[in-house]
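Take a look at the structure set out below.
Excluded from the complex is one protein chain; the other protein chains are retained at their positions.
Showing chain A:
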Amino acid sequence: MKQIWIITKKELKGYFDSLMAYIMIVVFLGLSGFFTWLYGNNDVFFINRATMQPFFGIAYWTLFIFIPALTMKQMAEEYKTGTIELMLTKPISDWQVVTGKFLSTFLLIVISLALTIPYYISIASIGPIDHGSVLTGYLGLLLMSAAYISLGIFASSITSNQIVAFLLALIIGIFFQILFGITSTAFSGITGDVLSYMDMQYHYNSITRGVIDSKNLVYFGSIILIGLMASELSLVKRNIN
């Protein structure tokens, strides 16, 4: 546990030292704030209700784009510069490296989301708000972020090129974000059911609406675990002939 935290600390510090974190936070707050408060036919004033739904809708997409940019260098850069060898010849396991990196990106997302709490306070002060659904909304965002971070780290772990890692993470992400949902309508029976279960929007919507079902949690949990284990596997691969 201590080793994981050392990695997490280092990576998180790296985000803040390299401006990455600030850019992420500023653009994320800017985009989500703009669409929540000012623009479009879905902002708080237009729909005239005290609700965080517009925010959760836009944050879901902003994070989807941003997370691959945050995870792309996690493993790829280590391969490229050879520092992976430096890291793995210290008393630390492959799994600890992967989870440490996962946690650092996750904490950065937590920080970004924590900075949107003023939105919540503002909206709560202008009208009656459903506190429960705000809570589950944040939970949904955290879960979907964790899932994409885990997939992003996997994408980064199979290449030493950051751009490839970014695009790959986006492509994998698009399947969960859109494609599974769309294709599920074209199939009936079990194939359709499986595809619609794979659709992230479906689980995200159900959580943000305030319905937390164990099947949603299992869904996110398994994506996170599979992503991390696949990343570990691509580290272990160096020993397989």
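Simple rule for what comes next: a residue touches a chain if its C-beta (ideal position, glycine included) is under 8 Å from a C-beta of that chain, and two chains touch if they have at least 3 such contacts; residues count from 1.
The rule is short, and it goes like this: contacts and distances are computed from a predicted model.
Going by its UniProt record, the hidden chain of the complex is named "ATP-binding cassette domain-containing protein" among "Lactate utilization protein C", "Sulfatase", "ATP-binding cassette domain-containing protein" or "ANTAR domain-containing protein". Of the listed positions A:Leu88, A:Leu107, A:Ala124 or A:Ile158, the one in contact with the omitted chain in the full complex is A:Leu88. Seen across the whole complex, the unshown chain contacts chain A at 3, 6, 10, 13-14, 17-18, 81-93, 238-239, 241.
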